[in-house]
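Encoded as structure tokens, the structure appears first; notes follow it.
Partial complex: the chains shown occupy the same locations as in the complete assembly.
Chain naming follows the written order as A and B, and within any one chain the residues start at number 1.
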Amino acid sequence: MRSFALLGAGFIGNVHAPNLFDHPRVDFTLVADTDSQRARDVAERYGARAATIDEIFAADIDAILIASSSDTHAHYVERAAAAGKAIFCEKPVDLETSRATQAIEAVQRAGVPMMIGFNRRFDASHAALAGAYRRGELGRAEIVQMTCRSQAMPPLDYLKVSGGQMHDQAIHFFDLLCWLTDDVPVEIHVLGDALSDPQVAKIGDIDTLIVSLRMASGTLAQLDCTRRTGYGYDERIEIFGAEGMAESRRQPYRHLTIAKGNQCVSDGFHESWFERIKPTFYAGLDAFVQALHGETDDYPDETAALRAQRIADAALHALKRGAPVTLEWP
Amino acid sequence: MRSFALLGAGFIGNVHAPNLFDHPRVDFTLVADTDSQRARDVAERYGARAATIDEIFAADIDAILIASSSDTHAHYVERAAAAGKAIFCEKPVDLETSRATQAIEAVQRAGVPMMIGFNRRFDASHAALAGAYRRGELGRAEIVQMTCRSQAMPPLDYLKVSGGQMHDQAIHFFDLLCWLTDDVPVEIHVLGDALSDPQVAKIGDIDTLIVSLRMASGTLAQLDCTRRTGYGYDERIEIFGAEGMAESRRQPYRHLTIAKGNQCVSDGFHESWFERIKPTFYAGLDAFVQALHGETDDYPDETAALRAQRIADAALHALKRGAPVTLEWP
């Protein structure tokens, strides 16, 4: 058993709360939020105790799950590290890489375990893809193809504070790419534009992008992202290797097919990213609990957080330059 | 809000308990079991109170969910009816149709709503199939095909008290068939055998069967059932109509495909019936709660329970006779 406090009882905090309640090796002890009523509601429903934020850092608990607003993450990460707590932090640590680095250095100095919410890794099909690749079933990766297409353009107000499409959306796939291939990109090229909505360009962002990457081992990789499909959430990953190809496929939300005329009409994709990746929140928490018990080290730690952020930074630089950018890794 | 008591805290009671806890319009009040420790464990976990069985029937609650052992169902149904409670009863009401009829008549006299646990109706894909048929997208049903194949032979000890393959397994599809087509069978023919395991024949049961039915409207229907596949749980339903065909397809448990050599190897089906139909328990409870609020009458009520049981009786008779049996409906 590990005792957890939840910091943040908004949308994403309410996603984590039932998982903290359900997990057989988690003791869901405390919950805090700047809005104390929200904290009390979560506490009552899931048998935890509402607390102040200060109480959480002082409490005798094992881990803190940081699900507060993004601009507070780095600060809370540092406080949790100082308090010697294990940290599960929603992404990003901070939109500024320098600030994120600072916080992560604090974590590393404190020697506490930290996991970042790159929970797409815990999608069952993506994880099976990783397993197949690691077992050598595909041989050395030669080409990786990733598609990440959100269903609907988020509100402009969200986009303005999101960190931009690269750091908000594409970054998940930079992490997946490194994790799946156990490799890092050394060269990156990006084409991007505001094709879905010209308003996006006015706030200095893009909504459609394609990325080409050369990995240190020579593997070539492609990613395409868009902010809105109109047909649901569309995500797929494919690894083409020297000895085979594996695909974590698009997923239908239901399994009905109707044959009429000369067509077969089947159910489409999940309504949005949330329906698609919902099970990954529990699976991610479970991995973190396993890590706290020393049973796994396959989870996105603070190094992975920083790695993905550096790639996103380079990708954004490449986009703006209109030319490839090289990356060097220590 | 409707207040519920749970009667039975064994395997299936523990499937229902978190759903009673999670449902926003359910107040999970009491839980009882002949093993009081099991009741206390469920009570503690889900914020209910452990009670005796007598207390449950006396309590000021709206509904009782009967999840006790099958041989107690009819008795508890009658007590719940006498107490004027709404009833959600796991199937069967009783393995003996005469006894089940008696209990159901008590329910009807009492005028309380009752739902039987034919929850495959609440599978999202099956429900979408029903919706397509009812909207007229397929025209009049001409052929229905149903496949129900369990993954692994249950233990003989279970089979002995299961009521037999027809009443334990096939009965779900007799209900589905009537519900999907809004029709009843008037003629039924069965071939069956113990093909998977000769031990099954020794206890007077079968493990493999195929059924042909003619419905009152003229629709023809087929069902095949087996107790063990060795490749996971395999369920599909197809309605062929005058204007189109719809299929609630087999479902993979994950979405990985690997291409090697000249083959594509994909993830197979769910490990067992439970993984496949798990979401139907919540959906079934939700339908019952809607029914209690007068929002739907599309749920398997006591009449459906009796109807399916009469079909299973006739099917068993046809199997033993080696000839078709006709059914008459009031």
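Note that contacts are C-beta pairs under 8 Å (C-beta built on N, C-alpha and C of every residue); 3 or more make two chains touch, one makes a residue touch a chain.
What you see is a predicted model, and the numbers here were worked out from it, not measured in a lab.
Here 2 copies sit in place, and the number of copies making up the whole complex of this structure is 4.
What we mean here is this: only the chains that are shown with their structure count from here on.
If you average the CA atoms of subunit A and of subunit B, the two centres end up 39 Å from each other. Taken together, the subunit B residues at the contact with subunit A in this complex read 18, 22, 47, 124-125, 128-129, 132, 137-138, 243-251, 254-260, 267.
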